[in-house]
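What follows is a single structure, written as structure tokens, with notes after it.
All protein chains of the complex are present and in place, except for one that has been dropped.
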Amino acid sequence: MKLWIYVLRRLALTIPVLLGVTIITFCLSYGMGDPLAPYVTEKTTPEQYEILEEKLGVNDPIQVQYVTYLRNVITFDWGYSKVINQDVSEALRDKFAATLELSILAFIVAVGTAIPLGIFSSIRQNRWEDHSIRLFALAGSAIPIFWFALFLQYFFTINFPDWEIVGRRDILFWEITDPIEIKTNFLLIDAIAAGSWPHFLDALKHLILPATVLAYGSMATIIRLMRGNMLDVLGQDYIRTAKSKGLTENQVTYKHGAPNAMIPTVTLLGMGFAGLINGSVLTETIFTWPGLGAWAITAMRSLDVSAILAYTLFSAFLYIIANLIVDILYAFLDPRVELGGHSSIAEMLVVSLSILMLLVTFLSINVAVWFGLLILISLIFLGSVAIGKRLWENPDDLWIVFLFSGTLFVVLSILSGFFMTIIYVSTFVYILYLGYSWKDVKEGLAPKFDEFKRAVYQIKRNPLTILGLFLVLSLLSIAIFAPWLAPPSETQRDPMRMEEHFEFNYNHQPPCYFSCTAESGEEDGYILGSTDRGYDIYYGIVWGSRTSLDVAVKVVFTGTFIAVVIGAVSGYYGGRVDDIVMRITDVFIAIPGLVLALAIIAVTGDNSIEMLMYSLIIVWWPGFTRVIRAEALRIRKLPYIEAAKAAGASDFRIIFKHVLPNCITSIIVIATMDMGGIVLSLAALGFLGFGGGADLAEWGKLVSFGQDDILKGEWWSFFFPGLAVALWALGFYLLGDGVRDILDPKQRN
Amino acid sequence: MLEIKDLKTNFNTYDGVVKALDGVNLSIKDGEIFGLVGETGSGKSVTAYSVLKLLPKTAEIVAGKIILNGEDITDATEDRLRQIRGGEIGIIFQDPLSALNPVMTVNEQVGEILVLHQDAEINKLAYEKEIPVYKSEKWKSSPGVEFTIMAICISFISLFTMIGQFTFGLPFLFVIGIMFLRDYLQKEVPESALDLMVIEALSRVKLPNPKQIASSYPHELSGGMQQRVMIAMALAGKAKMLIADEPTTALDVTIQAQILQLIKDIQKEENMSVLLITHDLGVVAETCEKVAVMYKGKIVEEASVDQIFTNPQHEYTKALLNAIPKGGKERLKVPEIGEAGAI
Partner (left out) sequence: MSNKAVISIKDLKKHFPVKNVWGTDIALVKALDGVDLKIESGKTFGIVGESGCGKTTLMRTLLRLVEPTSGSVVLSEELTRGQFSCNNLEDLTSDELRRFRRQIGVVFQDPMGALNPRMLIKDIVSEPLVIHGKTDNTRERVIELLKNVGLGEEHRYRYPHEFSGGQRQRIVIARALALEPKILVLDEPTSALDVSVQAQILNLLNDLQRKYDLTYIFISHDLSVIEYMCDRLAVMYLGKVVEEADTEELFSNPQHPYTKALLSATPNFEKDKEKIMILGDVPSPITYLDESEVKLATEMTDQERLEIKAIEGKGIDYIVRSSLNEVFPLKKIANEHYARVK
């Protein structure tokens, strides 16, 4: 009984989150271009224009527009998509099956292979099987999906020219030669229903490549997760007990170990599903798969507002449902989960208000508008009263306000370039401080030196970490020494613009590596070849490293800053502050990353690299924040925090001197790995054509130029830039893993 | 019963090789309660783990002999060891909550060891009472499977609803309905022989409501109950010897008394040998007949309980006894410095 109440509660909690998502999509749409665009042509008369405006409510106040939007969402009237000339709801229905079939197959493949591999890897810890599986998994995370897809396409085009590498089915075969009825649009099921083996095979043939691409990324994450969890579990006491009963090694591992390790893995499968939604956008574009992802990209490129928003909303819904299922699954699998627990009043209030809002919207727009306004005003009022009361009682807490303004200041300065000045000034001040307290510092060096020696020993023991360090340092050097490695031409104003690099461009040149006989820009002068427009790939890669570095550093620093401040405060204080922060991050996380970033860029119409950075920050901060928050929550309960409180320490002191320093391990590890991950996102967006002008030196863009060349057998265009992305990501991931091993106190003995 | 001759066990750590056991000699007779006392790092737990080969991979036995009932098991095969574990020697550990698998019921965990070592008895009981051997025929699938089915159904129903094709969702609704009615439709099925034997094992350790405890998960029980379950589990295989590694350290003092009394009672009923490992000399005084004191991997003194307390010989034993606080605030006679791991 308790279990079902839990399920119900969990279901109820999704409603406010969904509502929040609609608010975000609405805000995006409100800032957008012309809502009339899909319905208007050159022939539209001014009177028709006015009627349209009236009908679409363009001149209504914002709250009415929102409620109208909400109503449309509930009644499945999601607008009209101009890029495919269809009602959005109809389009969803058609394309949904295509995406779902692909995603489910990929998911099953991924989970089915990754879990056994992860378990196996943990059993053979530190032996060659373990190292190779880990490398395989790491490569899967580091290799950009779009690059992998192109690579497979290239490989199959060259070696199996008969294999169809695009589309879901051989249209000729399915429609004309041997037609069968398509009932569900799940081609595999339809083929089985019609009892036709050739159709089934054909559908499967088309599914294999894109499914493999999609699966590989998720596989990588799941393997690492499963391995980590198994190692944790195998160190537990009950494993020893199991062995002491006389069970075989296998029985102990699979009967006692695996079920316990599955529990934390399962909860992150929800995130895995989000990864699939992200990945399907890219995969569908490359393989011309008629699914939701491909439609979304087309819509974004042409600023088809209704389609973009509908897609965002839909993927968010999917993701929320997936998470809901995972949460409930967790309750079933782990008997220790507290099913009781009470709903806080705030929780119940929010849920009931959301449900009411939906009902009222369905019935009457006008009433809903007043209702919504009422809720909003009361929330703001109550919030300010609560904050005011709190500040009045504990004036010391004013520091939190300063903290948030300070954060805002730092964030803005980072993004505007003021950042470097801050770095220089801080370094200078730190050196002064060192000089002032030199005696103390000298005494303190001895133990720090021991730590350093130990770290070096750990690094030496782990060849993968050395590899990571090597990759990172090389790539950083390339970025720093770009002007010498690939000198810009004299007439070039902006070294980042590849168009300006030469006067005469030779296109489609194959790479000549070390045996170039001419200068770059002339025939047989391109070290790594040239693209279809004659851009020098080598030049693009070298200067592209600067783009990557620039974006990665700014996004990671800003994201880290925000995450640390919000996460630490939220985790430490708990209670209502924490609840609010969690709900907000929930809403952001609900929208799969790539999709949200694309939506922001498409909607603001600003295709600059700065906009891309902002959207990446918005996408990345919630995940990071939750990790810091979890750490803060854990640390808050430790005795030394209590000791500090008993000594009279202020909250400020406790957070900065006790909580944060103990989160440093997580912070550094995640920040390092994010340096890799951000560039992967950057490249994916660049590949799709977003972020800076068409000739900005950026690795993803370079890969996209090589897309069509594949059919001609010209592989260098897509291969080298993609390789750069993969090596960058690989380097930072390896480094991050290594840093975690070094800093992890469990490894000390 | 058990004889350990000159046992040496090493641990390979980051800082070098640690000699956890440096020549241990022990001899435990049938039906004897033997206490092994020492502080942290003395090697007392390692001794027990060495006997049953439960050591971590970084440890290895480098010398010595272990003889169980006259059989040399130092280099015994894995198969033989598995027979011994649970079947001839049972072991219980310090923290019962973490020593029990959190996602398996008590029934499953105790049943496991019964199946391994008492299989013939289970089959005999099933035959006599004409009931199923291992599992009753009630359809009890694992919660994971049950849940996955339900989840898939819910997701398909909601997805189809979202795109307006509710009719496709009907079959899934049907499946969920069946699952709900399933419990309703099951009739009373007799318990299996295994279930009965588990209940019997639990009653032996004086647990009331053994049926209810059997279907509970470890975290639902109190510390004392958990430890009783562990004892039941360790002895379910009809072992003739029990190794108890700090069995009461994690328990409240009054529960500690109950558990120790339980161990003494069972020992007398079954005439078992018990190796009681502890750091608390008082526990030894109350429970054991003979005691050995360990320090830095070696046995420094061995005697009957009376002798140790009235006439200790070794310096370390004396220091240990001096360190125990008694009434009257005399200064405890201990060296001011000296501690394992101190810098």
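Points to keep in mind about this one:
Residue numbering begins at 1 within each chain, and the chains themselves are lettered A and B in the order written.
Keep in mind that, in the parts below, contacts are C-beta pairs under 8 Å (C-beta built on N, C-alpha and C of every residue); 3 or more make two chains touch, one makes a residue touch a chain.
Quantities reported herein were computed from a predicted structural model and do not represent experimental measurements.
Checked against the hidden chain, the listed residues A:Ile74, A:Ile108, A:Ala386 or A:Leu638 yield one contact partner: A:Leu638. Along subunit A, the points of touch with the absent chain fall at residues 5, 9, 340-345, 348, 394, 443-444, 446-447, 638-640, 642-650, 653, 657-658, 661-662, 664, 745, 748. Subunit B residues in contact with the hidden partner, per the touch definition given at the top, are 39-40, 206-209, 222-225, 252-258, 260-262, 265, 279-286, 309, 319-320, 322-329, 331-332, 334, 336-343.
Convention: only the chains that are shown with their structure count from here on.
For the pair subunit A and subunit B, the distance between C-alpha centroids works out to 45 Å. Every residue of subunit B that touches subunit A in the complex is listed here, in rising order: 13-15, 52, 54, 78, 82-87, 90-91, 93, 95, 98-104, 112-113, 116-117, 143-144, 146-148, 151, 154-155, 158-159, 162-165, 168, 217, 219, 230, 233-234, 237. The touching residues of subunit A, counted against subunit B in their complex, run 76, 89, 92-93, 96, 100, 184, 236-238, 240-248, 256, 259-260, 262-263, 314, 317-318, 321-322, 325, 328-329, 332-336, 748-749.
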